[in-house]
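Only a single protein chain was left out; the remaining protein chains are all shown in position.
The chains carry the letters A and B, assigned in the order they are written, with residues numbered from 1 in each.
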Amino acid sequence: MVSLRAYILTRLLLTIPMIFLLLSIVFVVLRVMPGDPIKALIGLKAPPDTVESLRRQFLLDQPLYIQYFDYLSDLFRGDLGISIYTAEPVINEIMLRFPATIELAISGTIVSVVVGVLMGAYSAHKHNTIADHSFRLFSMVIYAFFIPWFGMMLQMIFAVQLGWLPLYGRADIYLEPTHITGLYVLDSLLTLNFSSLINSIKHLILPSIVLGLVLSGIYIRLTRTHMMETLRQDFITAARARGLKETTVVYKHALKNAFIPVLTMMGLQFALLLAGAVLTETTFSWNGIGTFLLQGIQNRDYPIIQGIVVFYALLVAAVSLVVDLIYAYIDPRIRY
Amino acid sequence: MSHGKMGVSRLVIVGVLVVIIMVAAGVGYWYSLEQERLRQEKIKQTIIIGTTDKITKLDPAKAYDFYTWEVMNNIGEGLMKYKPGTTELEWGVATNYTVSSSGLNYTFTLREGLKFNDGTPLNATAVKWSLERVIRLDDDPAWLVSVFVQSVVVVETYKVKINLKDAVSFFPALVATPPYFPISSKAFPANAVKDVTDGWHGPYKVTKWIKDEVLEMEANPNYYGTQPKSKFAVVKFIKDAVTLRFAIQSGTIDVAWKTLRPIDVSDLKTVADLNFTEVPGPYIRYIIINTNRTMHSTAWPSTDAKFKLVRQAIAAAINRTEIAETVFMGTVDPLYSMIPMGMWSHTDEFKVKYGDANITLARSLLTQAGYSETNKFNFKLWYTPTHYGDTEADVATVIKKNLEATGMMEVTLDSTEWATYAGEWIEAGTMPIFLLGWYPDYIDPDDYTTPFVAVEAGDYGMGTFYWNATLFDILTQARTKTTIAERTALYRQVQKTFMTDVPHIPLFQGTLQAFALSNIKGLVLDATMLFRYYLVYKE
Partner (left out) sequence: MARLVRLPRRFLKKGGEWYLTYAGLAIITLIFAIFLLAPIIAPYDPIKTDVGERFTAPNFQFPMGTDLHGRDVYSRIIYGARTVMLVALASTIISLIAGVPIGLASGYAGGKADRVLSLVMDSIYSFPGLILAIALAAMLGPGVVNMSISIAVVYIPTYFRMIRGQVLSVKENLYIEAARAVGAKARTIVFNYIFPNVIPSILVLMSLNIADAILTEAGLSFLGLGISAPTADWGFDLQSGRPYFPGLPGRGSYWWLITFPGLMIIVTVLGFSLFGEGLNEILNPRQREGE
């Protein structure tokens, strides 16, 4: 039996080549494509010396392999470089926008899991009824709801027609909470700012519903399958025999077992969540990493584009590792 | 196990919890109502501006874009500044200057007793430190200082002398640009570029800045001049033009400033509750022609004279009105000279000789150059698809249509991203004919003319590769002459030469547009492209 520490180490070691691969693809393609970000940035009027010194600063005058190894050695020390456009360290720029994406991802996941699990459990419970078939169909149909379209539909109804919820953004003027984590809801709670709290939640509702519902399908089906299996097991029969109410049996005892598969699925869905967040951020005008990547691409800001790729690769690997660790902790047979 | 007993105490606990929660909710609700009332009060005194532009760096040694310069003009000030609504200069933190007879030395007298937001004094030492810092850090806008300034000397506490390398008479216009702003040596690091919010002296001071999200400002009580009309100003940074439209439509912002799409502009103009302001802007769009015949293929005109005729023909065939109407819905104005309208010395030179869609003239010129309907002049017109907005392809399409209407030209359109366009090809002369735009650094005809003439080896004149020693002499003279009258005469000559030699063809001039809610007053726009928040107020 392999120790937990060895398991973590092995997984981490496997992560590294993954990140290098993605980084290398992006790195090389960016530099092979024609075009000079420096000149493009400061325009045609600056004297050649300024352009040259800036190019030197970003090592753009060096051969490709030197740039590559320099980037890698910086990467080892945790340095993602400097943005060409703003001269800020890339890591700072990313961390400035990361909270928005994370807040969206978390609340989206909450919606996904709650909706998914409840529907799935009910489906399993009322097996083969109209409800069951409807929910199963729903799980497939909802995935086809193109996020920008779904977002606009909800905006049209709830923001424009009914005026119940805001159209875009994270908070109204003067209601942004004091910056602690960057997650508006959390920061509002920490600073006991109730107006900010309500306002932030209002702005979070539509984007989370969009992102969460679209990705809820897998949780519906997973919960349903798992529950149906669980409901056949002996301890459930025993509980029923003991006279416990049916709802208690299903929703309390059987559902608890679905916890682990759902958790694992959350880890697997994380990449999908990040991808969906890009479209959600664009539709609702949130200042997250998704919109930041698009901006970086427009500006040919190499360090930003590379930095985001590396960052996301690390993030996905980390989440997947955490999920696997929890799983391995609970079930020692899994480790290898 | 009696259900009864358990039930009762459970009930009591739940009951107490419910009461506590309700009380807490009630208190929280009342409290938030009060907060909301205060917030609404504050909003009444706040001007909210929405923009899709961003602040690049709040450091005058680094920022080289119009939007950041606009913000700097609201939270800071220079020795000189522009009178709002005009391109006239007036005194800023300086009250006077004298120029030596050689034109090389400017001595500025500063207002006394001014302080930066962090308490340090705004004096001659600060001015010297700031200018030397810009030169030393040698970043994007540094050339605006280092190309012109030789040295800075502190004469007295409130008197500073700037010695120039050349006697350029538009130096005061340069002084009004942010790289020349005095800043605090305590707040700004001497050897690095940094976002700093409190080392300035201006009408507003920054109270909160979340990058790319929001900038909150409050009137600066220590400002020497008139206090801003609104006590608070907030800039909301909006992600894209469509959201900006939504924002002004729904009234979540008071002013929509840069940059709405032309389609949205014409839509919003129909809304009665929105006030629309428009002034000619300083940015221009034009076609550049690489005049160096040897850099093109052998299919091109065989002599320089013939090539010139072809260029003139192109100038004649273009229909600027069509471009302005169909592509931009009238939100831009046709332009007939490289020096924009509204700037002194401007003349509609190209209109005089060529006009618009002058097919007859174009055909005759082409015939003289040896082309005909069976032997067409064939070339590629390049444009860049996103840098100037998504209308570029449409502009190129109209131009192609105009030129092919002569029946003697055949145009192929091609495009490439800005990074390649400006990053490599313009300098390399890869594109024989292409579209380009121009935003001025300083408001002076020199900035619209000199860069397009090649002088030394390696100069590419923005892709024109246009060598004309006589013209360059005239331009040098124009820089140094001190009266507007003399300079105007010289720039008139320059425009005439451009019209004959056609190294570039002016197309249109942009306009500055803003939408504001009907209760917003004090909106002043001018060719400096600097929107002054401190003049705006709510009725």
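A few notes on this one:
Note that in this section contacts are C-beta pairs under 8 Å (C-beta built on N, C-alpha and C of every residue); 3 or more make two chains touch, one makes a residue touch a chain.
Computed from a predicted model, the values in this text were never measured in an experiment.
Considering the full assembly, A:Y312 is the residue among A:Y85, A:F98, A:Y184 or A:Y312 that touches the omitted chain. Of the candidate positions A:I84, A:V278 or A:A328, contact with the unshown chain belongs to A:V278. Of the listed residues B:A272, B:A299 or B:A457, the one in contact with the hidden chain in the full complex is B:A272. One of B:V99, B:A393 or B:L517 touches the chain omitted from the figure, and that residue is B:A393.
Considering the whole complex, the residue from A:I66, A:M95, A:M140 or A:I180 that touches the absent chain is A:M140.
What chain A contributes to its contact with the hidden chain is residues 14, 17-19, 21-22, 26, 29-30, 33, 127-128, 133, 136, 140-141, 143-150, 152-153, 155-156, 160, 167, 225, 228, 232, 271-272, 274-276, 278-279, 282, 290, 293-294, 297, 305, 309, 312-313, 316-317, 320.
Remark: the residues of chain B touching the chain excluded from display are 242, 245-246, 249-250, 261, 263-264, 267-268, 270-273, 385, 390, 393, 417.
The rule we apply is simple: only the chains that are shown with their structure count from here on.
With centres set at the average Cα position, the gap from chain A to chain B is 37 Å. Residue ranges on chain B touching chain A, taken from their complex, read 28-29, 31-32, 35-36, 39, 42-43, 46, 48, 56-57, 62, 64, 138-140, 142-143, 147, 193, 195, 210-214, 216, 234, 236-240, 243, 246-247, 250, 252, 386-387, 416-424, 426-427, 441, 451, 458, 462.
On the chain A side of its complex with chain B, the touching residues are 33-48, 50, 53-54, 85-88, 96-97, 167-168, 170, 172-176, 179, 194-195, 198, 282, 285-287, 291, 298, 300.
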